[in-house]
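Moving on to chain A:
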Amino acid sequence: MADELLMGAYICKGCGIGDRLDCGRLETTATRDGKAKFAKSHDFLCSAEGVAMIQADIDAGETNHLIIGACSRRAKVEAFNFQNVTLSRANLREGVIWVRPDTDDARETTQEMADDYIRMACAESKFMKLPKGSGEQPLNKNILVVGGGITGMTAAIEASKAGYPAFIIEKSGQLGGVMAQLNKRVATKSPYAEPEDTTVDALIAAVEADSKITVHLNATVTKTSGAPGRFSVDISTESGATTNLSIGAIVQASGMKQYDANQLTEFAYDKSDNVVTQLELEAMAKAANGGPIKRKDGKEVNSVVFVQCAGQRSDKEGHLPYCSGFCCTASIKQAMYFKDQNPGVDTVIMYDDLRTPGAGGEDFYRSGQKKGVIFTKSSVSTIDASGADLTINFHDKILNEDQSMSADLVVLATGQVPNSGPDPYAVPMELEDDASAEDKQAAADAHEVAIGVDSILNLDYRQGTDLPHLKHGFTDSHFICFPYETRRTGIYSAGPVRRPMDSMQASVDATGAAMKAILEIESAAKGAAAHPRSGDLSFPSFRIEGCTQCKRCTVECPFGAINEDAKGYPQYNESRCRRCGTCMGACPVRVISFENYSVDSIGQQIKNVDIPEEFDEKPRILVLACENDAYPALDMAAQNKLEYSAFARIVPVRCLGSVNTIWLTDALNSGYDGVILMGCQKGDDYQCHFVKGSEMAHYRMSKIADTLKTLNLEEERVATYEVAITDVERTAQLINDMAETVEKIGMSPFKF
Partner candidate 1 sequence: MTDVVATNETILVVGGGVSGMTTALEAAEAGKQVILVEKRPYVGGRITQLYKYFPKLCFPTCGLEINQRRTKQNPNVTVLTMAEVTSLTGSEGNYSATVKISPRYVNENCTACGACEDAVEAEFDNEYNYGLDKHKGAYRPHRMAYPERYVIDPAMIGTADADKAKAACKFDAINLEMQEETVELKVGAVVYATGWRPYDANKIQPYGYDRYKNVITSVEFERMNDPMGPTGGKILRPSDGKEAKDIAFIQCAGSRDRNYLKHCSRICCMATLKQTTYATDADAKSTVYYIDIRAIDRFEDFYQKVQKDENVKFIKSKVANITEDRETGNPILNGVDTEGYNRYATPHELVVLAVGMEPSLDASTLPEGISINEHGFIENDGTNGGIFAAGCASDALDVNRAVQSATACALKAIQVVNRVAGSEG
Partner candidate 2 sequence: MAKEYSYYPGCSSQKGASGSNLQRSLNSVLDVLDIKLNDIPDWNCCSASIGYSGGGELPRLALSARNIALSEKHNPGQEIVASCAACWLATRETKERLEHSEAMRSGAEEALKEAHLEISKEMPKVRHMTEVLIEDIGFEGMKEKVVKPLEGIKIAGYVGCQTNRPFGINGESFENPMYLDKMVEAMGAESIPTYEKKVACCGGALAFSEPQKSQALVKGIIEAAYDNGADMIVTPCPVCQMNVEIYQDQINATYGTKFHIPVTYYSTLMAVAYGKNAKEAALDGQVIKAKKLEDIANK
């Protein structure tokens, strides 16, 4: 593509735009104010013919920067999809005519709205370059799998089957993980009636037979540096030997450990050998090898009680607040161990809610009942181990009475604890400039405490050594729509480290994680972004001469994508970057930019809006809206023909986190009367697709007050909101509210 800037503006007259707006004038605006090389109108721009017209201009070398004044950037995407040119869209339909009444009084302000959007699109176009990707990393198909349990092995096998070599790093001396300790697994196939083989041996055999899979036993990851497509990973064995691997993407399958039953003193786990955990029972069942299961003292077990939710689903100190999900079916399976060997053994499962979901779960529950396993809805208060046998004291919730029964053995369903590394954000690392040395020290200490656990990945990242946690130590992800999106690009957790799960789910999860690893490998090689801006070739670069090494960008990046070099300058890692622009928003000296999204590409749009004289009584309200949620909501408000103020000028942003305060100060200085920021919900149930972007923006805006004071402007002129994609009426309302506010407090004095 020619470097010369050739801006061509195309105005669509369809969908009523032609009837409502003076398109001739829009063309003039584009060429005169917007400095477009030419401007054309068309009755039906998205038609085959209209598109052909544009393509012809491109082919003829007439233009390489397109400005399309038509519908919303979210509409007709396929039609306006041109290669090797930049595209700016002026939203004349959803953004102008659909939100304004078709009246004579409204006509003038509506036209002004449209003119501004054309100016803005031209300004954006002028400051946009065509992104090409950095080519920072090659195609590296190697996948590192941390953990050699059923999850890790499955991930490796599935990746290998698709042609991607896998390297399994297993801490212990053999593969198999927790599953290898199991006697049998819960039924995974119809009719879901009998315990099944764990398949661990088969998996190990498959791994060993697979030429594309390399296994490192007794090994840990001692250093991970680089980025997707070019990870450099040090593997160290107990012997001290270190291997370096060049890796494309990583699957963390570090699994789970058993909850420490010693904390359950009320259940006498610490007092009696006859109170065991589920995992310990598996060992006993294996030892019995089909024969009667014996207690440690050699006595054959003739009666066994299973205590569900032991130390789980409880807010008691040291207990697990969550449900481990797998224990109900696991206990049913274990009761079957006894029943299948000798139907005469009494097996009682004491549960509160029996959680055997799905098709298989309920069948397996019924199968347990058929075999004579007894289910008692109850809460176990204590277990008395003073006698030869155990006495279980419980409250029968159905008969509503306290009872006690004796048993040879008690099995505690104690659940899973994820094997996560330390949470980088256990203590917030963002420290204000003005934080005292003591505060910083305190925070640092607290951080040390919080990260007492061993690291799994030893990431050589500015923001900590491991995957961030979401809750209860499970690794973070937007776990409904995009469950694999951790906050470290190219590193995907799978299995019980991500959420409590059984082995069947873990296998599915492992396959999914392998898919994501492969996808990231392919994207990185193209220099394309991963979710949610998948395919985006733009990446952040910075002017080193301007940089003050303030570290804001390296600290605030939600994905820990940016490192610091020895001098404290940021080191960008394209393939770790999600292209949200939070770094750009963070930079006080505005040296960070993307080819097609920069301080200028937005700033100039703001500057190019026509600001009428104060006495014209035509205020200007700047709306910076998240492109994924707030902007669609505004589109839908337009579809529903909701009206909002003709004085609003809406600029979609990748994420509110990318909003640099300079845009606001510039806007206010140049006479805007109000500014609205619309981002996504933040906090635990964050909806921000860049996790922290919206939160950062709110944090920064909380500081804007000072700026306003220095300009002695009213605080109400700037408002920041959490807006959901469903806030269709609300978004329009927020704009109108600001218009009212401005009317109340008067026009900005800064109009020149």
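Heads up, the rule we're going with is that a residue touches a chain if its C-beta (ideal position, glycine included) is under 8 Å from a C-beta of that chain, and two chains touch if they have at least 3 such contacts; residues count from 1.
How were these candidates chosen? In short, all candidates are chains of the complex that A comes from, given by their letters.
Since this is a predicted model, take the numbers as computed values, not measurements.
Looking at chain A and the listed options 1 or 2, the chain it touches in this complex is number 1. Residues 14-16, 44, 46-47, 71, 74-78, 81, 158-159, 161-163, 189-191, 313, 315, 321-325, 353-363, 377, 397-400, 471-472, 474, 479-484, 499-501, 505, 508-509, 511-512, 514-516, 518-519, 522-523, 531-532, 534-535, 628-629, 632, 636, 639-640, 680-681, 685, 687, 689, 724-726, 728-729 of chain A are the ones touching candidate 1 in the complex.
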